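With one protein chain held back, the other chains of the complex are shown just where they sit.
So, subunit A:
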Amino acid sequence: MRTLREDQVELGAVLPELSIELTPTVVVSTALATMDFTPVHHDVEGARAQGSADIFLNILTTMGLVERYVTDWTGPAAVIRRINVKLGVPAYSGDRLLFTGTVTSIASGEITVEVRGKVSLGDHATGTVALVLPARR
């Protein structure tokens, strides 16, 4: 399986985009897989009663998807050190979440990827993922 080594990553490298269709199934299955049973993540009526447009992604899933987005690109040998996310607009069911990313720093073996997850309302999550890749063979 393809996996990146440290010397294969250049500053400014652009990650392939990842677009995720936020079907109700995605929103609900991820909420349950993260053990988050707050009604706004699975109950449309409950979410609307609280003033939300629909059910929306929970934060544990946002973190999980950011992680997945970056490791989709690095391959399995990466070790994730940190994920910092600034949370923006909700990612509602029925919307589409588009991840983009750029390598913004490579310093003493640690690579930082700036990640942006956009939905139709704007930025859902922006932040950085710091990771370590295996050194050159």
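The rule we apply is simple: contacts are C-beta pairs under 8 Å (C-beta built on N, C-alpha and C of every residue); 3 or more make two chains touch, one makes a residue touch a chain; residues count from 1.
By definition in this document, contacts and distances are computed from a predicted model.
Missing from the rendering is one chain, named in UniProt as "DNA-binding protein" (options: "Cytochrome bo(3) ubiquinol oxidase subunit 3", "DNA-binding protein", "RNA polymerase sigma factor" or "TonB-linked outer membrane protein, SusC/RagA family"). Of the options A:Q8, A:S29, A:S105 or A:S120, the residue whose C-beta touches the omitted chain is A:S29. The chain omitted from view is touched by exactly one of A:Q8, A:N84 or A:S120, namely A:N84. Checked against the hidden chain, the listed residues A:A13, A:L60 or A:L98 yield one contact partner: A:L60. Although one chain is not displayed, its contacts with subunit A can still be listed: residues 1, 20, 26, 29-30, 32-37, 59-68, 71-72, 75-77, 79-87.
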